[in-house]
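Partial complex: the chains shown occupy the same locations as in the complete assembly.
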Amino acid sequence: MSHHIVEVQDLRFAYPDGNEALSGLSFRIHHGESVAIVGANGAGKSTLLLHLNGCLVPKQGTVRIGDFPLTEKTLPDVRRTVGMVFQDPDDQLFMPTVYDDVAFGPLNLGLPFDEVDARVRAALATVGGEHLAKRPPYRLSGGEKRAVAIATVLSMSPNILVLDEPTSNLDPRARRNLITLLHGFEHTKIIATHDLDMVMDLCGRTIVMHRGHILADGPTRDIFADDRLLDEGHLERPLSLR
Amino acid sequence: MHMADALISPTVGGIMWAATAGLIAHCSRKISTNLEGSRVPLMGVLGAFIFAAQMINFTIPATGSSGHLGGGAILAILLGPHAAFLTIASVLTIQSLFFADGGILALGCNIFNLGFWPCFVAYPFIYKAITGHSPSRGRIVTGAMLASIAGLQLGAFSVVLETVASGISELPFETFVMIMQPIHLAIGLVEGLVTAAVVTFVWKARPEILAMAQGLGVRTAPSFRGVVTGLALAALVTGGALSWFASAHPDGLEWSMAKVSGKEELEAPADGIHAMLAGIQEKTALLPDYAFKAAEHESAQAEGEAPAAWPAVDAGTSTSGILGGAMTMLLAGALGLFLKKRQHRA
Amino acid sequence: MPKIDTSLFEIGTLDRLAAGDTDIHALDPRAKLVTTLAFILTVVSFGRYEVASLVPLLAFPLVLAILGRVPGPYLLRKLLIASPFAVMVGMFNPFLDQTVLLNVSGLNVTGGWVSFAAILLRFALSVTAALVLIATTGFAQVCMALTRLGTPRIFATQLLFLYRYIFVLTEEGLRMSRARDLRSFGRRGTGLRIYGFMLGQLLLRTMDRAGRIHRAMLCRGFDGEVRLNRRLRWRREDVLFVCGWLGFFALARVFNLPQELGQMLLKVIA
């Protein structure tokens, strides 16, 4: 069970152009938690998420998933454990058909044909996208793309789901459907977003980032009640709390 | 300047396919061993960029017409020769399969003409030679301009050689050269300007990208020289083979030139070209236009009489040909109707 | 710009056609690929004055198009769009080659016209065959067949990527082009300098996107090879398909079928 713990210690990272995007972060996320990462544009949210499964390698500090620190050797395991949904589904859906895309991960795991097929079907069913299997991804609507992008990750049966701005560009109903869908998962969830109302709905805990630091980390209700904190983090009290 | 299937002979098409296939295999090996496939998405997406760049056009000064990016030179500069060659090959493949631009048999020629020269000649010997390890704005512009022009000139000249060696088109060599080279000089100039503009933009905005591409070249440098030598040799051999075909059967060139110059008496041997097509052996050969002409001359001389050539048709044969052709068309139509009917019932 | 626009739309159409499920679609992509290549080779191996003997080969694209439900008008339109280069180069033949080959009731037919007709026919045959292949197979399957037949995997993968991102990136290019035109007032702003900035910008975005895609792939266990969850199996139909057509091509190549047919008819009439 400890396998699902995410622990970040004193994480620092600078982009090649010298821009220090993360300057010393630490937190620990437990099994089954649903955590929001919020903050201004450029605060470092996306950069942080990219560290959680080794897409970026820290300049300093460690990331631990479960009992293991993230290293070259544990990388394949970690990537199977941590499922990452990117902000732009077009970056994630690169195969010729939806089916192939959802099958991509399981095939790389070396699973046998039938097992792959079963997983693909199950993942598509979970997001309500069985009918899309044969379509090419570029023909899907925004909401459909997002759902399929989640399915591509679910098919690898990750224990931890990491999502970067999942509700952006969705219409209100598609957004609501997505939130309902995410509610249904018992995975550990880490969500970077500007949609504070979704955070209210979905996440018990919120981490506020600011210029590569953690400004606050605590229960969502408390954080959203602290107007000074919100102001410092370029945030606003969600409408449902006004 | 995409060549079409209809205009090349199987020999030329086949040779160029083989050359291109060899190059693709070579480049793939280079890339998959060196870089663990990590450049695959970059190559694919940059290939798509070549298409996307065509959505944006610009007005060519003084002419009022518009131009857009061709792509060979810029890909070579951004990706290095091996990855760029594969990318160009895939762009041309998509064009031939989906846009019916060029053709499947001509694909070998097209990939070679538009890929080999910019990647393995113009880029290493012109662009890299000029920009060196300390690129400056002036060097980048000069290098990009010259590399684009040279690449396109060589490509255009290859088109001429391949077309003439195929002997399907009657366009004489000289005329064709006189048409193709100047046109492609103009195209090359524009392409060079565009390439220079884009590369300098990238160089200013994100110098590390160019440094990375250059770095790749440096890292593979030792083997790279060997590769270039090998490829140059391959090109020589290919070119030699082509010109051998042209010179061993000079009538392909001479004959059409003679036509232009009005020397009618050279026609008789030309008419003999297809004289032997009655024989099954020659019929099944892949070299209808050239390879058997010598043989045919020999045999004609040996037997001391010119066999009745197909083109010199007697009335009976031509009537039956026309009648038969018409019947075949009718049969095809009937078959079509039949299949359609069946389909509807199914 | 209109050209690439319509071309893309054509890709969409081919994609839609390729999603069909006729018997032709069900054939192994390798069978179709090999047969099509053999067909094109057969077509171009004919002599330059041979027109009539090429005609029977029409059967191949015709049968496949009909059984695979590829609409004829669509193929014709594509042929027309693609024809200019072949027509332009072939057009010189009638002027350059004035040998009289045939005399049909007083009308002289020169070698140039015959070879011009042959060029057009070859062009039509080879282009339709390629189009029908894609329209009944789909690009991904063709790539898969290519890999199975020995094409380097990296090349096939690359082709798939290119194909996938054409749409995304041309949309981006189109939007940028629009944004510029809105502020150009048809006068300035469309020159080379601005064009260089725009392409540069598009290029940087493209490279960023490539980086993001690569990350997304790594996250899902990418190890340098792209796999598809499909089994290719030669069935009896596939073997029959290949052998049948290859036999027919050989027949059409060796015998001048129309000629034979005509002679038979003449004999019957006589």
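The letters A, B and C name the chains in turn, as written, and every chain counts its residues from 1.
By definition in this document, contacts are C-beta pairs under 8 Å (C-beta built on N, C-alpha and C of every residue); 3 or more make two chains touch, one makes a residue touch a chain.
If you're wondering where the values come from, they're calculated on a predicted model, not measured in any experiment.
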item	value
Chain composition of the complete assembly in this structure file	A x2, B x1, C x1
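Keep in mind that, in the parts below, only the chains that are shown with their structure count from here on.
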item	value
Separation of mean Cα positions, chain C and chain A [Å, integer]	42
Inter-centroid spacing, chain B versus chain A (mean Cα positions, whole Å)	48
Separation of mean Cα positions, chain C and chain B [Å, integer]	16
Where chain C touches two or more other chains, by residue	139, 160-161, 163-165, 168, 209, 213, 217, 222-223, 226
Set of chain A residues in contact with two or more other chains	94
Touching residues on chain A, where the partner in the complex is chain C	50, 53, 55, 76, 79-80, 82-84, 86, 88, 90-92, 94-97, 99-100, 103-105, 107-109, 113, 116-117, 120, 134, 136-138, 152-153, 156
Residues on chain C engaged by chain A in the complex (per definition of touch)	15, 19, 138-140, 160-161, 163-165, 167-168, 209, 212-213, 215-223, 226-229, 231
Residue ranges of chain B touching chain C (in the complex, touch as defined)	2-10, 13, 24-25, 28-29, 31-32, 36-38, 40-49, 51-61, 66, 69, 78, 86-87, 89-91, 93-94, 96-101, 103-105, 163, 167-172, 193-194, 196-198, 200-202, 205-206, 209, 256, 259-260, 267, 270-271, 273-274, 277, 280, 283-286, 288-289, 310-313, 316-325, 327-329, 332, 335-336, 339-340, 343
